[in-house]
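All protein chains but one are shown in place.
For reference, chains read A, B and C in written order, and residue numbers begin at 1 within each chain.
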Amino acid sequence: MRACALFSSVLTALGFAVFVATALPPARAADAPDPAADAKAFRDYFVKKFPKVKLDDFVNGPYSMNEDMRKQWEEKEQFPPYEFALEAGKEMFATPFKNGKSYADCFANGGIGVRQNYPMFDEKEGKVVTLELALNRCREANGEKPYSYVKDEMASLTAYMAFTSRGKPFDIKIPADPRALEAYQEGKRYFYTRRGQLNFSCATCHVQSPGERIRAETLAPALGILNAMPIYRSEWSGMGTISRRFTTCNSQIRGVPLEPQSDEYRNLEYYLSYVSNGLPISGPGARP
Amino acid sequence: MASTIRVRAINSGDITEVQALIQHPMDSGYVKDAQGQTIPAHFIQQLTFEYDGKAVFVADWGPAVSKDPYVKFAFKGAKKGDDLKVSWVDNKGASDATTAKIQ
Amino acid sequence: MSRTIGAIALAAVLLPATLIPARAASDADFKTAYAAADAAEKQAGALRNQWTTTEAALAAARKAAEAGDFDQAVAQAREAEALAKASIFQATSEKEAWKALEIK
Partner (left out) sequence: MAPLDFSPLRRLILKGAGLAALTGLGQIGLGLPAAQAASDKYPEDAFKQKSDADAIKALYGRSADASEQIKLDAPEIAENGGVVPIAVITTLPGVTSISFLVSENPNALAASYVIPEGTVPSVANRLKMAKTSNVIAIVEANGKLYSATREVKVTVGGCGG
């Protein structure tokens, strides 16, 4: 059966990360992944497409490309809607677990000013670890129940951690580990792969059409899109994490979202963060 | 629990500029929940700012004021270090109050 | 490529109308149609590429069957199967096609 043959070959591709982990790294073909070149091309593309937008301003998403919207945003920022989540996050972060330990014990520098280093590649696990994942692992390691990845407490905690990193440039590293490169490559593949009944990829909206309106929303450029996370979206009337952004994007194109923090989303976040290296963290953010 | 009221009152010369953000759902009564049930209207009706025992600003609000409402105004006569009292009451009779120092 | 998907999706809408047999569908017809749709959707799931519209058609098929409307149940199941197959096609062709979109 042809469908089955295709099916298994895709499975092989998906399992490639595992494959290279066990096999010797093969000699790279001519189109071998080159993250540094990708990041440069990615950045150059946006700079050329939007010559009036300053590089650091891309982290402000649609507000970097529409003056009427920017005014509304500046007004919002006078007393931003994420203020309550930010304060709650600060308090939660400082509150010890039942065992006396706290979030600070799980992170370098006590968790302050480290958001720009996430996601990082964990060479022990052989996988990408996002900030949201690290926070829940920290909770579980200390006998606490994990939080929902999409909003509420997780959004508050990441809001606070992002706030302590404001202005620090994204500094995502790809260690000399073939699994790290493969995770990056898988993330890139996810970003450009069309899915859902609408047959859209992430890139369809956020590379080809930023600044344009789809239905009623103004699309954000992919460059710097994660720097503002988590965000208070007026459309949600509340806060949302990177997990929430990914899952809602997928359902909007009529695809069934994957589980938050699945390997695919972790890799996607790795790729998207890496190509925004050098752009400042601006989270928490406010969006339409 | 923390106060539902955030106030920034900044004095410059004779003018004190006040910004407030209040945590409140401001349900309009026109929105249905996931189960299709109408969420009953729940909104702040009156928000009062008092300085030196006198109201310097009173907001009468209906349900068309945004969730987590924000307001900005300015008044004369206060100085740095003075107290500004802020209080609200909603249509269900709930209320909150806080006192902010003018900066 | 997107045109192909569109054609498949269109077929999904048209197929049930043309294939409904003259006699009323039975519970057994529904079960057969549903099993085929379910199998295709599971395959799409293994490819990590299910569509919400497939899920909706499957749910509609179950609901119609519960209500005893087997004509409708079979029609919905067939639509679900066509959608699931389109999503499988999408996932397999995108295995290479994604590269065309990449910023170089």
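Going forward, contacts are C-beta pairs under 8 Å (C-beta built on N, C-alpha and C of every residue); 3 or more make two chains touch, one makes a residue touch a chain.
For clarity, every value in this text was computed on a predicted model and none was experimentally measured.
*Asks:* With touch defined as in the header, list the contact partners of the absent chain among those displayed.
*Replies:* Among the chains that are shown, those touched by the missing chain are A, B.
*Asks:* Among A:N142, A:S234 or A:T248, which residue is in touch with the absent chain?
*Replies:* A:S234
*Asks:* Sort through B:S3, B:Q23, B:Q46 or B:T98 and give me the one touching the missing partner chain.
*Replies:* Here the residue in touch with the unshown chain is B:Q46.
*Asks:* Mind pulling the subunit B residues that touch the left-out chain?
*Replies:* 15, 26, 28, 30-32, 45-46, 48, 50, 53-67, 69-77
*Asks:* Applying the definition given at the start, please give the residues of subunit A touching the unseen chain.
*Replies:* 62, 68-69, 71-73, 75-76, 81, 213, 216-218, 234-235, 237, 288
One rule holds in what follows: only the chains that are shown with their structure count from here on.
*Asks:* For this assembly, give the contact graph shape among line, ring, star, complete and other.
*Replies:* Shape = line; chains linked end to end, path left open.
*Asks:* Measuring between mean CA coordinates, which chain is farthest from subunit A?
*Replies:* The chain farthest from subunit A, judged by C-alpha centres, is B.
*Asks:* A-C versus A-B: which interface comes out with more C-beta contact pairs?
*Replies:* Result: the pair with more contacts is A-C.
*Asks:* Just curious, how far off is subunit C from subunit A if you go by their C-alpha centres, in Å?
*Replies:* Distance between chain centres: 31 Å.
*Asks:* I'd like to verify one number: the distance from the centre of subunit A to the centre of subunit B, where each centre is the average of its C-alpha atoms, in whole angstrom.
*Replies:* Subunit A and subunit B have C-alpha centres separated by 35 Å.
*Asks:* List the residues on subunit A that touch subunit C in their complex, please.
*Replies:* Per the touch definition, subunit A meets subunit C at residues 3, 6-7, 9-11, 13-14, 38, 41-42, 45, 188-189, 192-197, 199, 201, 203-204, 207, 251, 254-256, 258, 264.
*Asks:* In their shared complex, at which residues does subunit A touch subunit B?
*Replies:* 78-79, 81, 83-84, 87-88, 91, 237
*Asks:* Under the stated contact criterion, what part of subunit C meets subunit A in this complex?
*Replies:* Residues 2, 5-6, 9, 43, 46-53, 55, 83, 86-88, 90-92, 94-95, 97-99, 101-104 of subunit C touch subunit A in their complex.
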